[in-house]
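The other protein chains are all here in position, but one chain of the complex has been omitted.
Chain nomenclature is as follows: A, B and C, assigned in order of appearance, with residue numbering initiated at 1 for each chain independently.
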Amino acid sequence: MNAFKTNTLKKSTLKKSTFKKSVMHVGEMASGAKLTVPVYRYECAQTCSPADQQNKAPNVYIQANMHGAEVQGNAVIFQLLELLKHCDIQSNLTLVPYANPVACNHKNGEYTLGRFDPITGVNWNRMYHFDETVIEPFAQQNIDASAADIKANFQQLLLNQIEQKLDHNIWGLTTGQRIAYQLQRMAHQADLVLDLHTGPISSKHLYCPEYAKMSASYFDIPHTIFIPNDFDGAMDEATFCPWWSLQQTYKALGRNFVMGEDAFAKESFTVELGSQEQIDLDVAHQDALGILSYLQHKGVISGNNYTPQKMTRYGCYLKDYKALYSPMGGMVDYLAEFGKPLPAGEPLARILRMDNYCVDDSANADGSGSPLHNICLDRQVMPILHFASASVNQGTELYKVFQDYFEL
Amino acid sequence: MNAFKTNTLKKSTLKKSTFKKSVMHVGEMASGAKLTVPVYRYECAQTCSPADQQNKAPNVYIQANMHGAEVQGNAVIFQLLELLKHCDIQSNLTLVPYANPVACNHKNGEYTLGRFDPITGVNWNRMYHFDETVIEPFAQQNIDASAADIKANFQQLLLNQIEQKLDHNIWGLTTGQRIAYQLQRMAHQADLVLDLHTGPISSKHLYCPEYAKMSASYFDIPHTIFIPNDFDGAMDEATFCPWWSLQQTYKALGRNFVMGEDAFAKESFTVELGSQEQIDLDVAHQDALGILSYLQHKGVISGNNYTPQKMTRYGCYLKDYKALYSPMGGMVDYLAEFGKPLPAGEPLARILRMDNYCVDDSANADGSGSPLHNICLDRQVMPILHFASASVNQGTELYKVFQDYFEL
Amino acid sequence: MNAFKTNTLKKSTLKKSTFKKSVMHVGEMASGAKLTVPVYRYECAQTCSPADQQNKAPNVYIQANMHGAEVQGNAVIFQLLELLKHCDIQSNLTLVPYANPVACNHKNGEYTLGRFDPITGVNWNRMYHFDETVIEPFAQQNIDASAADIKANFQQLLLNQIEQKLDHNIWGLTTGQRIAYQLQRMAHQADLVLDLHTGPISSKHLYCPEYAKMSASYFDIPHTIFIPNDFDGAMDEATFCPWWSLQQTYKALGRNFVMGEDAFAKESFTVELGSQEQIDLDVAHQDALGILSYLQHKGVISGNNYTPQKMTRYGCYLKDYKALYSPMGGMVDYLAEFGKPLPAGEPLARILRMDNYCVDDSANADGSGSPLHNICLDRQVMPILHFASASVNQGTELYKVFQDYFEL
Partner (left out) sequence: MNAFKTNTLKKSTLKKSTFKKSVMHVGEMASGAKLTVPVYRYECAQTCSPADQQNKAPNVYIQANMHGAEVQGNAVIFQLLELLKHCDIQSNLTLVPYANPVACNHKNGEYTLGRFDPITGVNWNRMYHFDETVIEPFAQQNIDASAADIKANFQQLLLNQIEQKLDHNIWGLTTGQRIAYQLQRMAHQADLVLDLHTGPISSKHLYCPEYAKMSASYFDIPHTIFIPNDFDGAMDEATFCPWWSLQQTYKALGRNFVMGEDAFAKESFTVELGSQEQIDLDVAHQDALGILSYLQHKGVISGNNYTPQKMTRYGCYLKDYKALYSPMGGMVDYLAEFGKPLPAGEPLARILRMDNYCVDDSANADGSGSPLHNICLDRQVMPILHFASASVNQGTELYKVFQDYFEL
């Protein structure tokens, strides 16, 4: 099945880097309207001999806007394409804006309802594929294979699994799986994968696998969450979990590879670019520079034009990245600044409950019924993001914070 | 029918101003859950003799949050109540936060879907009542009545109409009418009415009837839209249109009253407090001071503590307050600042269309297919507000601007 | 501006009636996705000389699915196209399924949120154009024109107005206007217009202008609502109101035409095909036969194959077509059958209020708090449709009924 309609457009500039555009068909709506995704590809001219494969710069896959309201990544891809025109690219690059056209175009009121399939409620970034049961047999069969063969064969296995899923089985696929699997097919062909997201109202932060800690400092992002080898359906996990699990299986079988190096030189990040529902092309230019800094470090582009900014970078393990759920319904005046340690007992937020406003102070001596409530924690935290609206129900996620954190 | 359950709470402070709280029942949901609205009332001690009625300070009605996402007015009512505790109040005041509990609590995704009834799509602020056909007969019948009688009788007529509507007719009322009419019943008993709203992402601005132009400068709001005597269902119109129409009818019958004075001393404003989905208690304090400045000017509170801020105030007639609809779908980088004149030809916004990104520049020599589009106008305007999300369809309202404007 | 990309496909059958398909571009989403509408056109071979224009069979425009959940009209257009293949067509026909791709594809949960623009709440069928101010000047200028010239010139005036609106003015159009005006441009070129809708859960019924009463009996639809010359933004009104107003203006100027005849032989109907969210191809075949019966009666197709079914047809004036709003929130067991007179005092529905279920009967001696409530009226009515869900708020539209009705 070939879902692509290629529309090649050769660039006639002095400089070298020519991207090709194609249009990928990812679904159909009730009216028959086609859902398409634009794909921008750079294919490295010097086709390496198989022997060189090992030393080749890593291939890259970058996508944006899997969640409908998280649009800034599209602007970052725009700025990346503008900057990459003038770069000396050493490997294959694939850039995909508007990765999820259903989510991207789904409005409810003025905002974009794009975190989950509006029919089923399933989070669009929880539908990627990983079948852990293939790991052990593969390692057994390839216990003595060369590193290069392991890399090539395991990648092919992952691609075959996706093809099998997409290759119309009798019971079909959900709308989200059909989109996710087609994106994943491209991601599996890359070594470095960046999934561009945003928080609701948020600082910039990065999800990084624990083994790739060294790479986090090449992005211009002050907060990094280090995640373990647990698959929960997201693109970043779907990319590194198979390889990490394979590396660990080999280890159990007595063969040691270093995760993140050589055949296992796979890295995958979810890049949270700030707040949703916003496009800022100037900030996107800054974001693109940070990504180029990482790509240059990895040898994807040659030269030394792009270096990471000097800044204090904080890290936190996923288990210490905490969501605080509102203890009451009400209207929230968010107080805590992102990225600044908030001492124990200082309010994160004040919650207004006008329905409790009371002319007689004696009525709520215990404060339970007062019109203003400070929301505090009993420990120091570093606030990273907060909910997008002032109106919250009891149990709405108010803030996400680093509970324990450290400098990188 | 008595929809009120009063829960009086007497304030035991040194100072005088004691508000009473009651809870108004405005509807029921499918589960039987009651929809209620808190009402805060100050009743002026010195019950005037009918003869004094004319010289009495005007009664005031203030409500907030008729549109679900427009929450800042609740915080302003909180700050007003805090400040009014220490004021010498000369008339009756009614303050109503959370005026529309259906809208206020209706989430779709993280945001509040609160501009319209989610079942019917009808804008919650287009459901107030005004039956123009009662004006002419009333004027005929009261052609020689005293100003005081005209005021009292016409107010009673308006209240009777609302009562009749609410007094369960055979075919019933819509959900929104039931809420709106109960609020309107309170508004009709006041002389000054403030309906606290916000824009989407917005500067502060004020809707003011043309005849009340002098009052606009007592608010701390830099932009005022002057509106004519046209009823389109909103609270402000529902309050002043009947009186304005009555005054004009008397004029046609040969009896001259001045709109905004004496028996016709009715004023009604929609106060747009800034952006939606936000609570800021400090800004709310400032907003409350501006409202007290207006109320003090009107004699509602005695003394001279509250005076309007010095600022350049701009006015614009409603016919010159223009919405610009997006000429294309895309993702918007909003550029124009609110409240600053934007010269002709300067971009209001840039629209990103990554799907048009093209490696071959020759492909879109005419620019129609380029990835970035500047949205400009051929005349100078003053931007007042813009859409809440970067993602827009072709035809989404991008900006609202003053096309022609003047200093107050 | 030519929004059409024609894709002509000639039919190679023995019979004659060849439709051409084109694709109309009506908008763009945030991702840049194009919104398109398929248009099926039959153009009558025998191009009449202008002299014959008067006697020519009327041109026809039929559209479906302007409201997203009202899909059965698409199936009816399918069946019409299948049947028309074998008909001898005497005029131009334009058939447009999926008329509103935004509405058609907008899901919220499992259902289609398609009665109003999800961003603004405006009913998609309230956005058509009619500027009454052009009527009087036109009549003045064409006071002595021939009937044929009046027909041609007025139609051209209506088309010019639409073109002017679509021809990108500086402030743009809303999403819904852009769709509606493009549809209206096609409707203005026809003499007979059918807008295929459905009710929520509904009997088949027809909205018919009062002057076209004779035509109602040619459809196989048992209930007809006769509507006056009031424009409220709907397609049917946008089609006949201009002509009706023109005819009345001529009358006031002393020149008498008969509405519905000769130059004024314009008819426009909203056909409510039953319940929404359903496709039934067999029922659609029956519906198509009823429409062909009407078209044959009008001379659009020759022969006498299609005759209306025998049935009792009821009519009702719009003023007597009543909505009943729920007097309470609760869960509704809809009892009354459509199309059968319901005696006064018989329950339309029972409303369950489990929250009121009470073990002690004495607690609600007055019945106000009982768990079951019968909803009755004090007069006989004929139920036509009811709300789509059992869960209703206080004020939700429960039923629509004929209050006074008569046999046609």
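Convention: contacts are C-beta pairs under 8 Å (C-beta built on N, C-alpha and C of every residue); 3 or more make two chains touch, one makes a residue touch a chain.
Quick caveat: nothing in here was measured; it's all calculated off a predicted structure.
Screening B:Tyr40, B:Tyr98 or B:Tyr399 for touch with the missing chain picks out B:Tyr98. Although one chain is not drawn, its touching partners on chain B can still be listed: residues 29-33, 35-36, 98, 101, 104-110, 112, 118-119.
Considering the complete assembly, chain C touches the hidden chain via residues 9-12, 18-21, 38, 40, 68-69, 71, 74-75, 77-78, 81, 97-98, 104-105, 107-115, 200, 277-281, 331-333, 350, 352, 354-355, 357-363, 371-372, 387-391, 393.
Although one chain is not drawn, its touching partners on chain A can still be listed: residues 27-33, 35, 102, 108, 115-117, 119-123, 168, 170-178, 322-331, 353-356, 377-378, 391-397.
The rule is short, and it goes like this: only the chains that are shown with their structure count from here on.
Taken chain by chain, the contacts link every pair, so each chain touches all the others.
With centres defined by CA atoms alone, the chain at the far end from chain B is A.
A separation of 47 Å divides the Cα centre of chain A from that of chain C. Distance from the chain A centre to the chain B centre is 42 Å, each centre being the mean of its Cα atoms. Of all residues in chain A, those that touch two or more other chains are 98, 104-105, 107-110, 112.
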